[in-house]
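One protein chain omitted, others in place.
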Amino acid sequence: MTDTRYNLIAGGSVERIAALSDGVFAVAMTLLVLDLKAPAAELVHTDAALATALLDIAPRLAVFLLSFLTLGIFWVGQQAQLTYLDRSDRHLSWLHLIFLFFICLMPFSTTLMAEFLRLRLALALYWLNILALGLALLATWTRAARANLLKPDATPEIQAAICRRIKIAQALYAAAAALCVIDTLLSLGCIVVIQLFYALGPTRGPLSKI
Amino acid sequence: MTDTRYNLIAGGSVERIAALSDGVFAVAMTLLVLDLKAPAAELVHTDAALATALLDIAPRLAVFLLSFLTLGIFWVGQQAQLTYLDRSDRHLSWLHLIFLFFICLMPFSTTLMAEFLRLRLALALYWLNILALGLALLATWTRAARANLLKPDATPEIQAAICRRIKIAQALYAAAAALCVIDTLLSLGCIVVIQLFYALGPTRGPLSKI
Amino acid sequence: MTDTRYNLIAGGSVERIAALSDGVFAVAMTLLVLDLKAPAAELVHTDAALATALLDIAPRLAVFLLSFLTLGIFWVGQQAQLTYLDRSDRHLSWLHLIFLFFICLMPFSTTLMAEFLRLRLALALYWLNILALGLALLATWTRAARANLLKPDATPEIQAAICRRIKIAQALYAAAAALCVIDTLLSLGCIVVIQLFYALGPTRGPLSKI
Partner (left out) sequence: MTDTRYNLIAGGSVERIAALSDGVFAVAMTLLVLDLKAPAAELVHTDAALATALLDIAPRLAVFLLSFLTLGIFWVGQQAQLTYLDRSDRHLSWLHLIFLFFICLMPFSTTLMAEFLRLRLALALYWLNILALGLALLATWTRAARANLLKPDATPEIQAAICRRIKIAQALYAAAAALCVIDTLLSLGCIVVIQLFYALGPTRGPLSKI
């Protein structure tokens, strides 16, 4: 007898999780561009004046770049998981929705942190957002493994590699965030360096094992 | 002789309904993030002041969370249907478009309800939006079944399970909404509990049959 | 010898045209929701006051509904074509991009027309947008047929049916628009009736042949 409870038939499509995620990422990635406004034409009449006006909005561009970088890291991270998903279920769909909820918050957290570079609370919230994303990805992967939703080519080694990556990255982020008791800018600097390392880091060599 | 009337050849792609839906859901889910604005930097200089300023926008974050939750429930619900669709037709495409229209309205209804927590009209409109989404999903499923658009693995039991889920959920929402004659907050609380139950509810056990 | 000019290898993916189109439609469909703002909470304290405040934004809801309807019609229309596309080429990709450009303009045209219901210019621009969409769809279909990009199941009858649909619909829209020399509201009413007919119209019976 087939079990026909709704909760067993809902949420089974990996393709739709991927498509919704790509849509949410695409909107979240472009959200901060809306904050980039051209200077008022009546106030700017020379190249020098335009350069000055653009320097005023340079911090927003930096925030946009940082938000884009963070979203890119987690987009690659989620994609690495979805590639190994054979199918989904309702619980896994909801875990990915929770992940996407925190993705939506990322542009806001980044803006907040950039506005209040010297305040520990702003840095703590920024880090909490990164932590929430890491925990969500760990939860989706754990759920997928336990509920036998993975493809056969997701060997135990690969499963371990994905978990290890999330845990090491989050440990590094937490250590960097803890540096805010000394200085928030030092703390932020370390977080960005870790992010750049994960985005651009080597595929070979000892550092690639992190 | 093949019938070549336009109305018979239009609207046949399930993939495009899914892709458009994922796009609309992605935009609708992120819309309310635009309402989250960082406090003005010149007014906030301490962690305590930032905490106070953030508490002021906490209700908006709650609205965003609630809207995201509702959209997630209906995204999973629509996905459960589309998984069983073999193909589509023009009428079914339009029923899904009507469904998406009410999805687009959800962030507005949720904001309205949150702004006017004590007004029955705001709660009634919020409930009407949920009702419209339920009716639209019931209509799409009924149409798909009648027009023989379902895959063979959509057994009569599965068809019944999907209809039953929508009807029971809507009956519970209606009962919760009716509580607004006593108190609107009680009514809203019950609706949110029902939503959480459907999002996080058990896959096994007696409650999973609801 | 294979011809390796760039212009012969670019623009060949039907899936990507469909995906980009679904994204553009999804954003365009939700754009006008941004205009729906909840009334100010400090001015509204009773259900009656809220009802009055909502009646003030009812026209915007109507504009949103009309824009959604128009976009839905052209989404179904484009989908009917893409279903029969075997592959694409660079020219066809650009014709679809032109189509998407006018899709992006639709929310603006609809808003303009709704703001200036009594002005013929506003109605004329609204109609010109519909005309541009129709011409773009006719151009994409003609290009696809001439460049042998259609699937084998796109029989001459189906090709004729798609062209006939566009031409009859545009003739009806043009006739309705011409009525604006008598009255712009009459003209708009006729356009909306034609749109509803095409959205909800019968699949069987003599009227379905239009």
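By letter and in written order, the chains are A, B and C; residue numbering begins at 1 in each of them.
Heads up, the rule we're going with is that a residue touches a chain if its C-beta (ideal position, glycine included) is under 8 Å from a C-beta of that chain, and two chains touch if they have at least 3 such contacts.
In this text, all values refer to a predicted model and were calculated from it rather than measured experimentally.
Enquirer: Quick one: which of C:31, C:54, C:69 or C:82 touches the chain that's been left out?
Expert: Hidden-chain contact among the options goes to C:31.
Enquirer: Who touches the missing chain here, A:29, A:63 or A:144?
Expert: A:29
Enquirer: Kindly note down the residues of subunit B that lie in touch with the hidden chain.
Expert: 23, 26
Enquirer: Touching the hidden chain in the full complex, which residues of subunit A are there? Just list them.
Expert: 18-19, 22-23, 25-27, 29-30, 33-34, 36, 38-39, 41, 44, 46-47, 50-51, 54, 64-65, 68, 72, 75-77, 79-80, 82-84, 155, 157-158, 160-162, 164-165, 199-203, 208-209
Enquirer: Mind listing the subunit C residues that contact the chain we can't see here?
Expert: Within subunit C, the residues touching the omitted chain are 2, 4-13, 15-16, 19-20, 22-24, 26-28, 31, 34, 89-91, 93-94, 97, 100-101, 104-105, 107-108, 111-112, 115-116, 119-122, 125.
Operating definition for what follows: only the chains that are shown with their structure count from here on.
Enquirer: Could you put a whole-Å number on the gap between the CA centroids of subunit A and subunit C?
Expert: Distance between chain centres, rounded to whole Å: 35 Å.
Enquirer: Let me have the rounded angstrom distance from the C-alpha centre of subunit B over to the C-alpha centre of subunit C, please.
Expert: Computed from C-alpha means, the inter-chain centre distance equals 25 Å.
Enquirer: Return the residues of subunit B touching two or more other chains; collapse runs of consecutive numbers into ranges.
Expert: Within subunit B, residues 19, 22-23, 26-27, 34 contact more than one other chain.
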